[in-house]
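Of the protein chains in this complex, all but one are displayed in their positions.
Up next, chain A:
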Amino acid sequence: MPEIEIPVGPQHPALKEPESFRFEVDGEIVKSVDIRLGYVHRGIEKACQDRTWVQAVYLIERICGICSHSHTTCFCQAVEEIAGIEVPRRARFIRSLFGEMERIHSHLLWLGLAGHEVGFDSLFMYAWHDREIILDALESISGNRVNYGMNTIGGVRRDVTEKDVDELGRALDLLEERVKYYTDVALNEATFRSRLEGVGKITREQAIDLGTVGPTARSAGVDVDLRRDDPYAAYDEIPFRVITADGGDLLAAAVVRLGEIEESLKIIRYIIENLPDGPIAVKAPRRIPAGEACSRYEAPRGEDIHYVRSGGGDKPLRVKVRAPTLANINAVAQSMRGARVADIPIIIAGIDPCFSCTDRMVRLDDVSSGRTEVLTWAQLSARCRASR
């Protein structure tokens, strides 16, 4: 049978973001794939050069709607290293706290999408319903579900109060129970297992050669985690386990991410029980002394790396960002070879490429009565919670 080329993207209903994949298929089997990126390249690195150091933090927050805290922490750490700023201990703990809350909502988002891509839509709805628990907690502390605006150069902008800690404690109780259930589903539900087992597989050697990072690498048995290997924020004081698995397939990816949610819940417990007193930020100078630094962060999808150079002025000379998906995209190309056409969506989703959007106000049209109601986010949230 002759090989046929199937273009998927840049705009395609099965993709959550614009990327272009050209699959060469022989019947149902994928022979090779050519990936083209850059469709959402917004020139943020260049734009940072025309913004002050503080303005750049807000722009960098918007690199990603899911792991916004990862990018700002990574950037602020680099700037703080250049300026020799010592971040207060309480601020470092709050950075780690938000980092773990972000990891939980990101991994639950992935779990839901994975369920959706394999036709298990109940899992998608359950996982995203429970993701609201952690998003509500993020919102009640920072005021935002995503793009929390917590980081600033020299520390964090908002403190965590006693009330926040109490609320977070209750959210953790609820989530711990739900995550146990999801782990049970992932490990024991026959249909879910059979759609993921052996799919999107890479070996440990390939994971290393392809430069994969984060859960994609860990699910192939590569024991890397920057929170342990290159500790930042408060991770040098927090005990935790690095979760790895041996399969290298998407089932292993699910096992790793669920295990990481469980670890993140424990880390959050540790943080709120051991949150040190003290200031949450120190004042940073408007002009950052000349110098350069390279900062790394274990984002939900893996290693995020920022290189920052200052010429001594009030604006950066150069900001370079490498987000984890670029490092993991090679694994998609590799594991696509020999895969079935039907598995294409889940293999792409397997590395968890990024997508997010958020509405602050919702208009409800009641078709039967013709009545239109405008609800604030709080009112809508209260209605949703009443049904939980």
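What to note about this one:
In the analysis below, a residue touches a chain if its C-beta (ideal position, glycine included) is under 8 Å from a C-beta of that chain, and two chains touch if they have at least 3 such contacts; residues count from 1.
Please note the rule applied: contacts and distances are computed from a predicted model.
According to its UniProt record, the chain left out of view corresponds to "NADH-quinone oxidoreductase subunit C" among "(2Fe-2S)-binding protein", "NADH-quinone oxidoreductase subunit C", "histidine kinase" or "AzlC family ABC transporter permease".
When the whole complex is considered, the residue among A:96, A:244 or A:264 that touches the unshown chain is A:244.
Considering the whole complex, the residue from A:27, A:143 or A:211 that touches the absent chain is A:211.
Along chain A, the points of touch with the absent chain fall at residues 36-38, 41, 43, 45-46, 81, 208-211, 223-224, 228-231, 236-237, 239-245, 255, 259, 293-294, 296, 303, 305, 307, 309, 317-318, 320, 322, 326-327, 329-330.
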